[in-house]
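Below: one structure in structure tokens.
The other protein chains are all here in position, but one chain of the complex has been omitted.
Naming follows writing order (A and B), and every chain is counted from residue 1.
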Amino acid sequence: MEDIKKIIEALLFVSDSSLTIDRIKSVLALNSTKEIQDALSALSDEYEARKGGFYLHAVAGGYQIRTRPEYTKWIKRLIRTKPVRISKAAMETLAIVAYKQPIVRSDIEHIRGVDCGGILRTLLERKFIRILGRKEIPGRPLIYATTRQFLEIFDLKDLKDLPTTEEIEKLGNTADT
Amino acid sequence: MEDIKKIIEALLFVSDSSLTIDRIKSVLALNSTKEIQDALSALSDEYEARKGGFYLHAVAGGYQIRTRPEYTKWIKRLIRTKPVRISKAAMETLAIVAYKQPIVRSDIEHIRGVDCGGILRTLLERKFIRILGRKEIPGRPLIYATTRQFLEIFDLKDLKDLPTTEEIEKLGNTADT
Partner (left out) sequence: MPDEIYKVQLDGVFEGPMDLLIYLIKKNEVDVYDIPIALITDQYLKYLEWMKSMNIDFAGDFLVMAATLIQIKSRMLLPVHEDEESEEDPRLELTKPLLEYLQVKSAAEHLSARSILGEDTFIRTIDKEDYLTAGEDEIINVDLFELIDAFKKILENISDDQRLDLTADRISVKDRIAQIVDLLEKQASITFGELFSSDVNKGEIILTFLAILEMVKLSLVRIVQHVHTGIIRIFYL
């Protein structure tokens, strides 16, 4: 019984979704539902008694270890502070600006094939890119380029440090590992 | 103190990389290193005392909650994820980068005697290695080094934690005979 409890704890710990009793039964190759139920409630009692950072949550017919809501504030601070996180769409846009700078929005959108207004604003706010000026063509569109902070974040001395496209291609395709 | 311990536990529970004391300090907006260290060792002691499914592990200059190795068998039955499996060729390339970093591709290939482009790309993709910059020699080749994630995956506190090649050889020789 002691052991089953520990195994279940390890399973709950690594699982990214809630675990049903049936699932636990099949992993442990056990027949008895009761044994698992007892282990789960013992775990839950333990977590309640120690009042730590997490608890056992019963959801959607299963069980899950969750952090206590009172610590969400801190978790958000952890996730939001460095290391810098960026959405995939923003990364693509940033890559285009980095390699094709100075570049105007319509050219970026031509390459990506979608509207980039919102993303460009976010990148500007986060100081990854800056406005260099306006291009003297009809509409006088804004010209974008990367910032010093961009270099710092990507650990580059200068733009010359960016791998060239030939180098990227020379690396070839992912080898089978 | 009690509260800091709980918050740190919650942070450790959600972080996908090992947390350094500095990182915890900045999230908690605390100045005292000692308070955090005390909380961490209290947590570690607790986990050791209850001998549950997980423990506090010091790795890559920080701390991380990991499942105890005795439950690996069960976890693998639960999560049928792709195993980390790294090919022999990739492991050799990674070893060269780890021991000779910072290093350029041609030096790696000189040692292995074969093209390593595809493998380097895979190692970059898996975030075992990263591009450090360029070497100021003709052609300005890219320089490679290992990542923090490399330390975490291979259970190293820091690069100095890697045994020297002489130490490995001694181990190897005794194993051979």
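One rule holds in what follows: contacts are C-beta pairs under 8 Å (C-beta built on N, C-alpha and C of every residue); 3 or more make two chains touch, one makes a residue touch a chain.
What you see is a predicted model; the values in this text were computed from it and never measured.
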Residue of B:28, B:43 or B:94 in touch with the missing chain, whole complex considered: B:94
Hidden partner chain, touching residue among A:14, A:42 or A:124: A:14
Contact partner of the left-out chain, one of B:5, B:23, B:105 or B:130: B:130
Contacts of chain A with the absent chain, listed as residue ranges: 10, 13-14, 16, 65, 72, 75-76, 79, 83-89, 91-92, 94-96, 98-102, 111-112, 132-136, 143, 145-146, 148, 153-156, 158-160, 162-166, 168-169
Absent chain, residues of chain B that touch it: 13-14, 16, 57, 64-69, 72, 75, 79, 81, 83-86, 88-89, 91-92, 94-96, 98-99, 110-115, 124-125, 127, 130-131, 152-156, 163, 165, 168-169, 171-172
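Here, only the chains that are shown with their structure count from here on.
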For chain A paired with chain B, centre-to-centre distance based on mean C-alpha positions, whole Å: 19
Interfacial residue positions of chain B with respect to chain A in the complex: 5-15, 23, 26-28, 46, 50-54, 65, 67-68, 71, 74-75, 77-79, 85-87, 89-90, 117-122, 124-126, 131-134, 140, 142
